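Of the protein chains in this complex, all but one are displayed in their positions.
What follows is chain A.
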Amino acid sequence: MIAAQGLLDIALGVVFVTLVLGQFLSMVRLVMGPTSGDRILALDTMVINALGLVVVLGIKQGVQIYFEVSLLIAMLGFVSTVAMARFILRGDIIE
């Protein structure tokens, strides 16, 4: 049990570091991305990474209440990605 708990702690640390590093690298792509498609893609990846951070935080604290938060973040991320793509494609979101 002690070894398994130690492995879980190490894995949690690795996941946190990877997700935060992923947020920073996506932010670099968001700032320097040559086209609007790259910027939308970087924002979508940042939303996905934030969702992962919330899920891993729920695992670390051992509580279930972060489920609704992550579901809401997933829905808002999808809607915002589609809205930005629609705005570039059509010049309008709801025609």
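Simple rule for what comes next: a residue touches a chain if its C-beta (ideal position, glycine included) is under 8 Å from a C-beta of that chain, and two chains touch if they have at least 3 such contacts; residues count from 1.
Basically, contacts and distances are computed from a predicted model.
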| item | value |
| --- | --- |
| Protein name as given in UniProt for the chain not displayed, "Peptide ABC transporter ATP-binding protein", "Anti-sigma regulatory factor", "Na(+)/H(+) antiporter subunit G" or "Helix-turn-helix domain-containing protein" | "Na(+)/H(+) antiporter subunit G" |
| For chain A, residues in touch with the removed chain | 1, 4-5, 7-8, 10-12, 14-15, 18-19, 21-22, 25-26, 28-29, 34-38, 40-42, 44-45, 48-49, 51-52, 55-56, 58-59, 62, 64, 67, 70-71, 74-75, 78, 81-82, 85-86, 88-89, 91 |
